[in-house]
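Excluded from the complex is one protein chain; the other protein chains are retained at their positions.
Chain naming follows the written order as A and B, and within any one chain the residues start at number 1.
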Amino acid sequence: MKRRTFLQGTSLAAGILPFLGRTTLAQKSAAKTLKIIHNGNLASLDPIWTTAPPTKDYGFLVFDQLLAVDSKYVPHPQMAEGWTLEDDNRTFVLTLREGLKFHDNEPVRPADCVASIQRWGARDGFGQLTMKFIDGFETVDDRKFKIKLKKPFPLLPAALGKSNSSQCFIMPERMAKVDPMKQVTETIGSGPFRFLNEEFVSGAKAAWAKFDGYVPRKEPVDSIAGGRIPAVDRIEWSFISDPSTAMAALVAGEQDYWDAPTLDLVPVMKADPNIVVSPRNPTGSYYMLQLNHTQAPFNDPKVRQALAMAIDQENFLKAAVSDPSLIKPCYSYYGVDSPYFSEEGADVLKTRSIDKAKAALKEAGYGGEKVVILGVMENPTLAAMAQIVEDTMRRMGLNVELVAMDFATMAQRRTSKGPSDKGGWSCFVTVWTGSDIVNPAVHQMLRAGGATAWFGWPNDPEMENLRGKWIEAPTEAEQKADAAALQVQAFKTLPYIPLGSLVALVAYRKNLTGVFPCPVAAYWNISKS
Amino acid sequence: MSRVDIWIGGTLLAIMIAIALLSPYLVAADPRALSPGSRLLAPSAAHWFGTDQLGRDLFARVLWGTRISLFVGFSVALLSSLIGTAVGMLSASNHQLDAIVMRVMDGVMSIPAILLAIALMAVTGGSVLNVIVAVTIVEIPRVARLIRGVVLSLREQPYVEAAIAAGTSHTRIVIRHLLPGIVPPLTVQATFVWATAMILEAALSFIGAGTPPSTPSWGNILADARALWQIRPTLIFFPAGFLFVTLLAVNMLGDGLRDLLDPRQKPEG
Partner (left out) sequence: MLGYVVRRLLMAVPVMGVVALVVFSLLYLTPGDPAQVLAGDTATPEQIAKIRTSLGLDEPPYLRFGRWLWHMVHGDLGASIFSGESVTHMIGQRLQPTFSLLLLSVVISIAVGVPFGVAAAARRGGVLDHALTTFTTLGFSLPAFIAGYGLAFLFATTLKWLPVQGFVPLSDGLEPWLRNLILPAVTLSLVYAAIIGRVTRASMLEVLSEDYIRTARAKGVTPWRILFRHALKNAAVPVMTIIGIGIATLIGSAVITENVFAIPGIGRLTVDAILHRDYPIIQGVVLLLSAAYVLVNVAVDLCYTLLDPRIRY
């Protein structure tokens, strides 16, 4: 090209550039916005107040944790530089890393941490357990504080660093001092992303911007442990409840990531070369048939055992998806990725015979009492499973009725301890993630303290005894043994009947990098090219 | 012209009614039989319309669904038309009454059908009756307004004034002069109400306030199949097709009947 033309061209370009500038900049910042399709509505902005998944995802973006567990559920320091034990393991000393700041640029101080632990301990199950062991707190200096324990509590790091809800998120002291029975109104945390309150439309969209003052750890990511590096400038959530629209938006490139794709639509997305569909959450979704232990017929352990004989996990899981690779039966009370996973004691669940169930039911002396299944129709998988429950129960000879309702009605009805024909209930299907059932401390549904247990109120002092032993177990080997014994007992009492698990997938566009396996929807480390 | 409309419309509707009444004999498969291993199959010799997401035979479900769908659609259309027409005519007959009745109708219109249905669920449980009552209540004000509007303008027609002056009884005026004017827009509105009832029924079963999940209706087959149309379009195609044919029949019948009833209509020549 002749020099003159080149120069002319350059000056022409220079003339045009200011006009292009805006578009180019807009394109540049658009390239660094991660657009996520979220199925669930973000209503509450307080992860201690509610365990709802969207709020949990919000929590992980805006807040940070003192400790965090890795993919083997081993706790590592996160906000903490490290920890030490003193006084015969009765004092837990935590030192915060340098330079940690909240989004309002205030430094993170031990007072914030102490108040946050107390607020978390007021609501969360594992937190409440932890608080029973805690005698008090002591601030040593700007970055160091001590947790004084009544007796050694080796589970403390696992509690502080756990990945299932409610996590022990660190908030500014003023937020943490808000009554745990009320929601916090501010959105200031010390996590990798700042919440953009002015752009929030509850139920429609939410947005975050990278927090420039965030100091990530240097280690690579490993589940929720490791460096939580914010690799994009903005994150935008759009709430698209219609699965066809969500898929179309992903395919068209209007969105980058779908956090909970409808499993039946996966083949369509897999066929698209621009989309990656993969299991990101190694723990999957675990389905359970919760039983009411206070009313006939399931107040009779023999009837419960008969039911377990009739349940064929494959039947339930196949009702939800056609793709066999997504179906993972689980004959255990722990998740497949839990260190306590085993099939000990699970023989009753492997019987899978309607005839044997019928016989066992007769032997138990079942008198035709009405079984009421609370069927929530909003979630198609749960709705499908509820219908399989009805079908299975009918075939084994139970007098069963499936009552369809919406979630709010079910939430109220399941608090009833009355007979099933007077506004009570017999069973319902529910779903949890693997990290919710990883060990006896977090596992709500393994509690068998009667009135203090979850809906269904299983009452088995032996199970409670074994749970207590696990909590106090001094060595890993003993922990494993106690957990196994608890499972064997659980298969006798049947607080609920495990229905197996489905692989949890995510779908995203090919141009995203850094998507790593994690039991929660973690959006750090992910970048767009 | 009107003869053709009546013949075609009438025949199609009769076929649908026959399907509704005879479905137990026309269909071998049990519409409620679950078979998760054979979910979402394409049409084949074993399953003429294929299977749904729980492995149930779609042909059986669509044919059995005719019962509920015709019953719900017809009940809602009939009840809301009758009550709405009565209210609308009453309203248009007297100025003071008009002001009050129409304001009440404005109020009733503001109540979302879904809320009504969920509230009713407390009383009757999720059932077909629930759907019929909730949808009828919501549709009455619309019919009432339509009829009122028509009567207000018809009332001023010279032949009506003449009839009043001549001392013709109110009943005769209503039947001979007002009804023929009301029937055309009413039939259109009634067909629309029928269609809305079906769609609303689908929306309600989705949240558990409608037809129980194992009972087939075109509405709840469509609701269940929403996310799956790209995988198995037959799930939408067949129930929507049946719905279309039914509505077309009702429309054509309505047109034909109106022509027959109206003394002033001459066949196009």
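The rule is simple: a residue touches a chain if its C-beta (ideal position, glycine included) is under 8 Å from a C-beta of that chain, and two chains touch if they have at least 3 such contacts.
The structure displayed is predicted, hence computed values, not measured ones.
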{"item": "Option from B:Ile19, B:Ala60, B:Val131 or B:Leu222 whose C-beta touches the chain left out", "value": "B:Leu222"}
{"item": "Of A:Phe102, A:Trp120, A:Phe153 or A:Phe239, the residue in touch with the unshown chain", "value": "A:Phe239"}
{"item": "Candidate in contact with the missing chain, chosen from A:Ser325, A:Thr415 or A:Thr475", "value": "A:Thr415"}
{"item": "Sole residue of A:Leu85, A:Ala111, A:Val251 or A:Ala359 that reaches the chain not shown, by the stated touch rule", "value": "A:Val251"}
{"item": "Residues in subunit A touching the chain absent from view", "value": "41, 43-45, 50-52, 123-125, 166, 181-183, 185, 201-205, 238-242, 244-245, 248-249, 251-252, 254, 378, 405-409, 411-413, 415, 430, 444, 452, 454"}
{"item": "For subunit B, residues in touch with the removed chain", "value": "1, 95, 99, 102-104, 106-107, 109-116, 118-119, 121-123, 138, 141-142, 145-146, 148-150, 152-153, 156, 181, 184-185, 187-189, 191-192, 195-196, 198-199, 202-203, 207, 222, 226, 229, 236, 240, 243-244, 246-248, 251-252, 255, 258, 264-266, 268"}
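The rule we apply is simple: only the chains that are shown with their structure count from here on.
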{"item": "CA centroid of subunit A to CA centroid of subunit B, Å", "value": "44"}
{"item": "Touching residues on subunit B, where the partner in the complex is subunit A", "value": "34, 36-37, 39-40, 53-55, 118, 121, 125-126, 205-209, 212-214, 224, 226-231"}
{"item": "Subunit B contact footprint on subunit A (complex, rising order)", "value": "242-244, 247, 262, 264-265, 267-268, 315-316, 318-319, 322, 375-378, 380, 383-384, 386-388, 390-391, 402-406, 409"}
